[in-house]
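For this view, one protein chain was removed and the others were kept in their places.
What follows is subunit A.
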Amino acid sequence: MRLISRKRHDPTISLKVHVVSTRKIDFFEKFNCNPMCLVSTNLFYNRKTDKLKSSHTNWNQILKLKLPDDPTSDLLRIIVYDVLFGDSPASSAASSRAVLTGSDLGQRHRHRDVSYLYVGEVQLSLLELFKNKETPHAYNFHIPNKWYRLYDYKRNKNVIGEIQLGFTLICDLKKLTTYEGYRSWEHKLLKQIAQKKSRRMREHSPTSNFSSENLLLSSDFQNFNSTDSITNEESPTNLEMEEEDEDDADEDEDDADEDEYIDSLDILSKVALEMEDEGDLVDDDNGGSAIDLKSLVTALDEYDVMDDSIIEGDTLDKLLSLDEDDTVVLSSKNDPLLEKENTRPMEEDTGYAEDDESDSDEETSLENLPVKLRENSILRVKKRSNKAYRQNISNQLLTNFQVHKKQHAMGVAFVEFVCISNLPLMKKKVTKRGFDMDPFIVAIFGRRVFKTSTKKHTLDPYFNESIAFEVYPHEANYNFHFKVIDQDSITFNDKIANYSLSWHDFLQKQNDNHSWTELNIPLNLLIPSKNKVYKQPILTIKTRFIPYSSLKNSFWKHAVKMRIDKESFDFVEVILFLEKLGSFTTEDTLKIFSKCKKLPWSGDHITRDELIESLVAWPKTSEFKNIWRCPRCYRSRKNSNNSTKSKLMVENDLITHFSICSFSSSFKTLKASYVSSEFASKRWFSKVLIKLTYGRYALGKNNANILVQDRETGIIIEEKISAHVKVGMRILYNGKGPETKKFKRLLKVMSIRQGRKFDSPLSVKQIEPFIKFHSLDTSECLETEYKCFNEFFYRKLKPGSRTPESPDPRVLISPADSRCTTFSSIQESKEIWIKGTKFSIGRLTNNYEHKTFNEWTTSVAVFRLAPQDYHRFHSPCDGVIGEPQYIDGEYYTVNPMAVRSELDVFGENIRVIIPIETEEFGQILFIPVGAMMVGSIILTCKKGDRIERGQELGYFKFGGSTIIVVLQKRNLYFDSDLVKNSSEQLETLVKVGMSIGHAPDIPELKRSVEKLSNPDQIRKVKERISITDENVEKLNDMPWQYRTLKEQIYDDLGDVDVSVTHDDTPF
């Protein structure tokens, strides 16, 4: 795990400071001192030397100081302190010393019995330090020991002595030269400073007059020795420091601006702890008193606040200009290797793509648009750091529970898996002898995936395991899926049976008093019945759904019982009880009494039930400040590893948590610990393999695990990719330079050739395996005989199988069966999804009416088609077609991994731009984009055609491809579930006709599954029915609608031969 997570870190550079000794300090010569030297930069990055026990200040120590990933200042301070021990006789000397140094300003920070007396310091600029004096743009990363003047900044800014220091800069990443590391660090710093400057300028606050004074500082150094222009120091191995505990905490600290010192003080103590952990240079042999950073920092902060003003003035401009000069110098030097290396590390760290790209952005296109880009990046950095800071602050709040939130779950569902009976006998796979079955159940509801334990060697397993989960209003259309799987130790696990129970049915089976109901579910067998008649396997579960309101009651009942065991409460007892719960006023208490018609001042009592009742009905939640932990488990809310991976909403509502928590204490409860059902049914070694080869198995991650959410069921589906696509992807991402060009050519040739191949009649053979591989449902296809593979590929569906969800023309419908992401602006889409460096709306639309379709006012919806999908695309709205514009280009793959790499797949791929004039949404650009293996895009409409919603516009030949719909932001609101998923970098599986968005003047289409009740509708459905019961058995994977419909028809019409199309659109 560490191996992978470590990759994400930026190249870090460390500064080694060799602190040798001081001289000419009167102070040390006259008194017996315990000098100590502290090297500090950016507030949190500190190292200190040993405390010496005599005034001979000969430390001769090398301090290794890691430079922060996102530096805020370039100031390096080397501060000399005198350590005073409170009880030692030296204290008297110390006080006299304080007198001697002339003032009460002598900062003594007491902590326990150790305090630090500030002696003096050297301030250096890290930007200036390594610059070579003679040759202006050369760097010298090893500065031999020199004498620096020690200033006393606290008192009179006089020189008080000298200190001998040496500096070395090293880069911790082996493959990076120090120069590159330093350059990228410097870059970040300059950006930070520029940002700060722009903020200051906005505030119009006059800069302090320190700037001019301290400006001289950097030039105050004694001359450096001139050595070679660039010395690439390889990091020596003798000073090994573990850098891996540089985790979130540290990163957060860096984000905290100087302005928020008070807040960061808390964190400081943490830093102190961490430093102790690292333990290399922290010295605590003297009486065991740990490093007292807190006291040191009080001495530090005022100076760190100052440093932005130091660099602020002219220097910044100078530095910025210098920076640009540098690049020019570099390129003029004709050192292509260096230049290439410079950008390389950024490309490699895909995990940290955001950060790096902004850098490489600038680096690569500095010549073209230096000014604009710079501004852009400044804006972006600012936004991010603010966000990070806010997160930092709210993090702690988030981990606290809230008592009933406003937007809460519908309730909590409990399911107990009791047993399965009559599982089929199956031969052992390997030995083909004997019968065996080790079944387990995978249960899926929306994004939650549960897996029971495996029961060994049984056909009638008893599980007695339970699950409990919150159900949200938007999940009311989802189905509850059960899969019974046989675990095999060597071969793949076998799917035995499955069933899906709609939430609606689940609820209907509940009885009124919310107690357990037992359900016997007949499972659908998935194993082929070879002349054998299996008994119907039956899954027995107990279900229970408790709505939120009654949960609330039981929660308060419990909470009151936990705290007080009285039956009635007088005025003061209520006050005292409420005080425990949070901050209430006396008026609140009086209100409770008046509600119960009791008189507080005459000593009336209210009963416990009345108290509970009034707490349940309490209108606001802000008062319950003291309840943030579960009264049963005493834990605050914490995201589990899985919930972050599968982006499961962790409810911080205490009431639902409490019910689940108390349930799990009395039942064996399973946790939703899998991202997808496929993953749950895999063995551990395949999981390891996936992790190693594909990357982290989590939602919204940019790797080869393509996970999408099905809009109908809410289930996370793992997408299947054929091997050649995977290989293609790999080559694309890793290929650099000439290979990529070759590969591009290859891809084009291959795509065309493949297209030709699939056109030949021989390709018919491939249809069957393709259907199997993707487990396609052929029942909705119009034809059953195909002349060639391509014909199957752009198969037509039966009319009526894809109808628009809503007859309202103001609802924009999905143009294709696809994975959809929607963004309200191009900017947003670039931040979240389309990461191609050069991607822009202009490139995508070939500058089609660039005034209307610009970066800021344009919404974009991306519909990605996978090979298995129905490949015809339909019109999303009514309108008139304009002149289609064909654009030739590449054949990059469009799967999420490619879209989120720096390749501009949408801007370079072959595509057709079809403008559609509509009444409801203004002008829409409908852009089918060809992709890997897509030979061609064929339109079935032409200019001037009047089209209706859902009318076919054209089709793709073989391969995955994409449709992009671009339109004016103000004309359309996307559906909220799509927007939410898109912001989580998760694609949503949609079908033709589903609502995508709506015009601003109507509300969002409420998607619901209707129960058919009137015979007319049933007849309508019957008209569409075309497959027989046997077909249904073969298909196995029928939706619940089929069964419910069948039951209903049985009930209503008696025994009729009924079957349904496999159609997921609501009737």
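Keep in mind that, in the parts below, contacts are C-beta pairs under 8 Å (C-beta built on N, C-alpha and C of every residue); 3 or more make two chains touch, one makes a residue touch a chain; residues count from 1.
One rule holds for everything that comes next: contacts and distances are computed from a predicted model.
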item: Missing subunit (named according to UniProt) among the choices "SEC14 homolog 3", "Transcription factor ILI1", "Iron hydrogenase large subunit C-terminal domain-containing protein" or "Pre-mRNA-processing protein 45"; value: "SEC14 homolog 3"
item: Chain not shown: contacting residue from A:488, A:505 or A:570; value: A:570
item: Hidden-chain contact residue, picked from the options A:586, A:775 or A:827; value: A:586
item: Full-complex contact with the absent chain, from A:599, A:688 or A:762; value: A:599
item: Touching the absent chain when the full complex is considered, from A:418, A:525 or A:578; value: A:578
item: Contact footprint on subunit A, counting only the chain that is left out; value: 570-573, 575-576, 578-579, 584-586, 589-590, 594, 597, 599-603
